[in-house]
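Removed: one protein chain of the complex. Kept in place: all other protein chains.
Chain lettering (A, B and C) follows the sequence in which the chains are written, and residue indices restart at 1 in each chain.
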Amino acid sequence: MSQSVFPNLETAWCPGCGNHNILSALKEALIVLDKKPYEVLVVSGIGQAGKLPQYITTNGFCGLHGRALPPAVAAKIANKNLTVIVNSGDGDSYGEGGNHLIHTIRRNVDITHFVHDNQIYGLTKGQASPTSDIGHVTDVQPNGSNNMPLNPMLLAIVLGCGFVARAFSGNQEHLKAVMVEGIRHKGYALIDILQPCVSFNKVNTYQWYNDRVYKLGDDYEPENKLKAIEKAMEWGEKIPIGILYREEKPDFHAKIDFLMNGSPLVDKVIDMEKIKEFMKDFR
Amino acid sequence: MSQSVFPNLETAWCPGCGNHNILSALKEALIVLDKKPYEVLVVSGIGQAGKLPQYITTNGFCGLHGRALPPAVAAKIANKNLTVIVNSGDGDSYGEGGNHLIHTIRRNVDITHFVHDNQIYGLTKGQASPTSDIGHVTDVQPNGSNNMPLNPMLLAIVLGCGFVARAFSGNQEHLKAVMVEGIRHKGYALIDILQPCVSFNKVNTYQWYNDRVYKLGDDYEPENKLKAIEKAMEWGEKIPIGILYREEKPDFHAKIDFLMNGSPLVDKVIDMEKIKEFMKDFR
Amino acid sequence: MIYNILIGGAAGLGMETMAFILEKILKRKGFEIFVTQDYMSRVRGGHNFFQIRFADEAIDSHGDELDGIIALDKETIQTHLNRLKADGFIIADEEIDFRDARLYSLTLKSTAKTIGNSKVFGNVALGAVLKLFNLDFTGIEDVINEKFQGEAAPQNIKAFNEGYKLVPEKYAIQAKRKDDQILINGSEAIALGALAAGLKFYSGYPMTPATGIMNYLAAKMNEAEIIVEQAEDEIAAINMAIGASYAGVRAMTGTSGGGFALMVEAIGLSAMQEVPLVIVEMQRPGPATGFPTRTEQGDLKFVIFSSPAEIPKMVIALRDPEDAFYQTHRAFNLADKYQIPVILMGDQFLADNTRTVSPFDFSKIKNNRHLSQQIYSETKEYRRYEITDSGVSPRIIPGKMPGTRVLTESHEHDEYGHITESGTIRNKMHDKRLRKMIYLKAELQEPIFVGEENADTLFLTWGSLSNPVKEAVKLLNSRGKDRYGALLFGDIWPLPDKLLTEKGKGVKRLINVEQNATGLFASLIRDCTGIQCDSSILKYDGRPLSSQEIVSRMKGGE
Partner (left out) sequence: MIYNILIGGAAGLGMETMAFILEKILKRKGFEIFVTQDYMSRVRGGHNFFQIRFADEAIDSHGDELDGIIALDKETIQTHLNRLKADGFIIADEEIDFRDARLYSLTLKSTAKTIGNSKVFGNVALGAVLKLFNLDFTGIEDVINEKFQGEAAPQNIKAFNEGYKLVPEKYAIQAKRKDDQILINGSEAIALGALAAGLKFYSGYPMTPATGIMNYLAAKMNEAEIIVEQAEDEIAAINMAIGASYAGVRAMTGTSGGGFALMVEAIGLSAMQEVPLVIVEMQRPGPATGFPTRTEQGDLKFVIFSSPAEIPKMVIALRDPEDAFYQTHRAFNLADKYQIPVILMGDQFLADNTRTVSPFDFSKIKNNRHLSQQIYSETKEYRRYEITDSGVSPRIIPGKMPGTRVLTESHEHDEYGHITESGTIRNKMHDKRLRKMIYLKAELQEPIFVGEENADTLFLTWGSLSNPVKEAVKLLNSRGKDRYGALLFGDIWPLPDKLLTEKGKGVKRLINVEQNATGLFASLIRDCTGIQCDSSILKYDGRPLSSQEIVSRMKGGE
C-alpha cells in the first residue's frame, strides 16, 4: 500500500477501536480501484464513524448526525465523476437517519454506504443503537434494550437494494475485498461492517464477533433473493459475512437521459436562450 | 350497525373516494369489538387519510404530517386502557414518517396502524408517494416515478412486526374483519389498505385493484415467516389481501413490570417520599 | 377603470379553467390583470373562488368590492353578495334559485348540453361576461385552441358564441395599449428566476403554498436539463441541496413554515460549512398545520432567527412576481458571493396570485459564481476555510484539481477543515463567519419609498403587502387631506435602516402594516433601529389584506 497516496493521519479514536481497520481497508480498496484522492468524496454524519473523512485525504463532507445520505446522493447527481462513499455509524444510518436509508435505497443512486456497526452509540458514550441486541444494558437502558434489533441486511434486500453485504472490521482483507466490490457496483450499495467498540460495547467484542462470523462460501449465490433473505436472517450463533445479495439494475442516472449522457451536471453549460423561451408560456 | 354510537358526520373527502369505506369499516369494527367511542383514541398525521379523526366520535389526535406514530405510541404507554388506532396516508406513514414506522415496529407497542394507501399524495394534489408504481406520471414526476416502490408488507415482516395485513377499501366486509383482528392483536399491527383516490390516481383505480386483489385462502398459514415473505412479494398481476404474517410476542408493556401490572401510568400516584429519597445520592 | 369579477363554486367544478381562460383573454386584449385565488384545503366540495381584477390602468392589489359574480352554485351568491356593487351583475345558471335585480339567470347548462358537451357551460358564462363588457371576439379562439385539444376546442368556442348572445352590453372599457405583458404568479416567477440564475438542482417535499415552484421546475426538467427531486422529507430536501451545492451546482429548496421547521438544523450546517444555499419559505397561517391554503406573514422572526447559534444569513421578502424573479436571481449571486444561506420569504398571496408584468429582462441579470480562479496543488495547498478579511474563503469545486481536497466540516474547524477543540481557532472562525454580515450590509437594497415626500403618515410593510400598501397610499393621497408615504421592504435581514431613519424623522405617525397578529416587523425594527411604530394595521384571518381594507381601516379612527 502506497503511504504517499493515502498517508496515515492522527485520529481521535480509541486504541483498539474497530474503526482503525475500516479506515485502512478503505484506503487499500481505493488503491486497488486506482482512485486518486481528489476523485473521491467521502461523506459522513456525526459519530465516531462520522469522523472518518477527517482521516483520509480525499474530498470530505462531514454533515449532520443522521444526514449523510442526502448530500451524498445529491453530490453524485451533481457530479457523476466523483466516487461517492458514505461512512457513518449505526445510530446515524439506522436511527436518526433511518428514513433516508429507506428512500436512498429506492432511489438507487450510485454511491457506496459503509455502516460502522458497533451496535452502540459510541460518541455519545454508550446508549443502545437500533442494532443493539435485546437485553443490552446501558445507562439509558437499565433494563436492557427492549426493542427488536434492526437487521439492516434484511431491510436492504426487501427494499430492493442491489448490493447488500456484511463485513467484519476484524478481517481487514475480506473487508477490503467487499469494499472493492461495493464501490464497483453500479447503484446504491450497503455494507454493514461489524465494528467492535472497545470502550462502550462490552457485549459485542472482538471475541464475540470472532466466535460467530463466517465467510459465505464460493457456492453461495447472491443472486437468489429468497435465499439471500434466508441467509440474512442468520444472526446469533453464526453470522455470515460477505455479499449477501446482488442484483444489477439501472441506477438513478441511467433513467435520466441528460444525466446519463454527456458531461456531468456540474459541467453542463446552461442555454439561457432556452430559459428565455419559457417566458412564452405566460403570454 | 348502530348509527347512534358512531353517527355519520360530514366529510371533506371527494365523492367516491376510498376513504369513505375505510371510515365505515372502522366504525363497524369498533362495534364488533364493543368499543365505546370514549375508550378509543384515533391518531393521525396530515393528509386526506389524516382527516379521519375528524369524522368519528372517538377521541382524536390530529398531529403533524408524518408524525402520527410517536404520539400514538406514547398515548398508549401513558394509558394502556385506551384502544389506540392510527389512520394515516401512505405519504405520511412511509414517506415523511418512514423512520417512525421502522422504530415503532421495533418497539412493538400495542397500537393498530391503518395506512390508507392510495399510492399518491392526495391532499397536496397528486405527487408520487413511496408506493407509487414505477413510471407513474405526475406533475412533479413528468418522466414517471423512478424510485422502486416500497413494499410495506415485506418491510414490516422483516422488521419483526407481529401482525402484517393488507386489505382493500373496495371490500368493506373483508376490511372490517381484518381491522378487528388487527385491533385484537397484542402489539403493533400494520394494515395497509388499498384505497383508490378518484381525483389524483388515475392508474390505480377501483377497476385496477378489483382486477388484481384476491383473498388469502383458509389454507394460508400466516405464521410461517419465509412463506409470508414470499407471499408479500406478490404485487402486480395478483395482489393478495388478508393477514400475511402473524406472530405472538411480548409487547412493549409486557416487558416493563410497572406498566404491565396495576393501573395505567396516568392513574398511578407518585410516591413523593421515594423521590425525596433520591436526594440522598448527592450527599 | 378597474373591474373586479369573482368566479366561485365548490372545488372540482372547473373554476381554475374558467379563471385561466378569462385571464388570458383579458390579458391578450391588453388589460392589466390581478387575480387572487381563495381555496380550501380539500379537493372536492367546499367553497373556492377566484377574483379577477382588470383595468385599463396599472393595478397593484386585489379589491374587495365586486363588479360581477359568476356563481357556479348558490352558496357563491350568498357568500359574496354583500360585496357586490349596487350596479354590479351576477351570472348564474337558471337552475340556481335566487332573487336579485342584478342577477342574469342564464341557460348555461342547457346551452352546453345543446352544444353536445356539458363541460363547456363555464365558457357560456364567460361569453356572457365578455358581452357585458362589450369586448369583441378577437383572441378568444387562440386562447381556447391553446387550452383544448380535439373536438373540445370548437365546442368551447361555440359556447362563447352562445354565451355572447344571452346578455346585453353593459360596460364600455378599452385597453390603452397592445398586449406586451406576461401573466404570471409568484411561484412561477421564483422558478424562472432560479432558472435564470442557472439552477441545476431543486429538491423539495410537497407543501402548500410552496409546491407551485416545484411543479413548474419539474415541468421544465427535461428541457432545461435540471434535476427536480422529490425528497422523502424536508430534512432530506435541504441536505440534498447542500450536497449538490457543495459539489458545485446551484441548488435550491423550498417549503412552507412546517417544512422549514425541519430544515433549520441544516441552515446552520450551510452557514458552518460555508456552502451557498437558497431556500424559499412560503408562509401560510400557523402554528402547526394551521390554514394550509391561506396567507399570512407570521414566520418573520422564526425565519430570521432560524438555526441554532449565531450565523450569517440573508433574508429577502418577495414583493410580487416581478420582484420575485429578480430577487431570486440575486439570491443565488449573494449566496455564492458570501457562501451563506439566503432565504426568500413569500406567502400564499404571492405564490398563487397571478398578475400582468413586463417580460423579465434577461439582459439586466448576470450570473457570478465567485469561484476561486487560483490553481491549487500539493505544493500550493488549498485551505477551504482560509481566514480572510471579508470572511469569505476561496471556493473550488471538488474533484477538479489533482492533489487538492475540499474538506467541509460541521464541527468547529481550522482553515483546512480539520476538527479543532481550540478556543482561539473557534474565535477566529466564528468571527470570520459573522464578519460576512458586515459586508453583506453594503449589499443591502433599501426599501422602496412610495407616496408623498414629507408625509404625515408613513406606512412600513414588507414582502407581498407592498403592492396593496402602495395602492392604499395612492388612494389615501388622492383624498387630498393628509400626506401618506410608505416604505416597502424587500431585504429584511440584515435590516437596511438608512431610508427608514431618514424618512422616519419628522413623520407624525409610523404605522406597520402586516399580515400577522403581533406586529413582528415592527418588533424587528425596534430591535434593529430603536424606532417604535405608533400603531399597526394587522390582519391574520388568512385572507389577504387589500388596499381598500387598509384605506377603510385608516378611516376607522386609525
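FYI, a contact is a pair of C-beta atoms (placed from the backbone, for glycine too) under 8 Å apart; a residue touches a chain by one contact, two chains touch by 3 or more.
Source: prediction; values computed, not measured.
Colleague: Under the definition given at the start, what are the shown partners of the omitted chain?
Modeller: Counting the whole assembly, the omitted chain is in touch with A, B, C.
Colleague: Write down which of B:71, B:89 or B:182 is the residue touching the left-out chain.
Modeller: Of the listed residues, the one touching the omitted chain is B:71.
Colleague: Which of C:219, C:434 or C:475 touches the chain that is not shown?
Modeller: C:434
Colleague: Quick one: which of C:37, C:245 or C:289 touches the chain that's been left out?
Modeller: With C:37, C:245 or C:289 as choices, the missing chain is touched by C:289.
Colleague: State which residues belonging to chain C touch the missing partner chain.
Modeller: Residue positions of chain C that touch the missing chain: 40-41, 46, 235, 256-258, 260-262, 264-265, 268-269, 271-273, 283, 285-292, 296, 298-299, 301-302, 304-311, 410-412, 421, 423-424, 426-427, 430-431, 434, 516-518, 520, 523-524, 526-527, 530, 532, 540-543.
Colleague: With the missing chain put back, which residues of chain A would touch it? List them for me.
Modeller: Here the touching residues of chain A are 12-15, 46, 48, 62, 64-66, 95-96, 98, 121-125, 127-128, 130, 139-143, 199-200.
Colleague: Considering the whole complex rather than only what is displayed, give the residues of chain B touching the chain that is not shown.
Modeller: 12, 36-39, 41, 43, 46, 51, 53-54, 57-64, 67, 69-79, 81-82, 99-100, 102-103, 256-259, 265-266, 268, 270, 272, 274-276, 278-279, 282-283
One rule holds for everything that comes next: only the chains that are shown with their structure count from here on.
Colleague: Quick check: how many Å separate the C-alpha centres of chain A and chain C?
Modeller: A distance of 41 Å separates the two centres.
Colleague: When the centre of a chain is set as the mean of its C-alpha atoms, what distance in Å lies between chain A and chain B?
Modeller: Whole-Å distance between the two chain centres: 31.
Colleague: Multi-chain contacts only, two chains or more: what residues does chain C have there?
Modeller: Expected reply: 222, 232-233.
Colleague: If I count partner chains per residue in chain A, which residues reach a count of at least 2?
Modeller: In chain A, the residues touching two or more other chains are 99, 102-103, 256.
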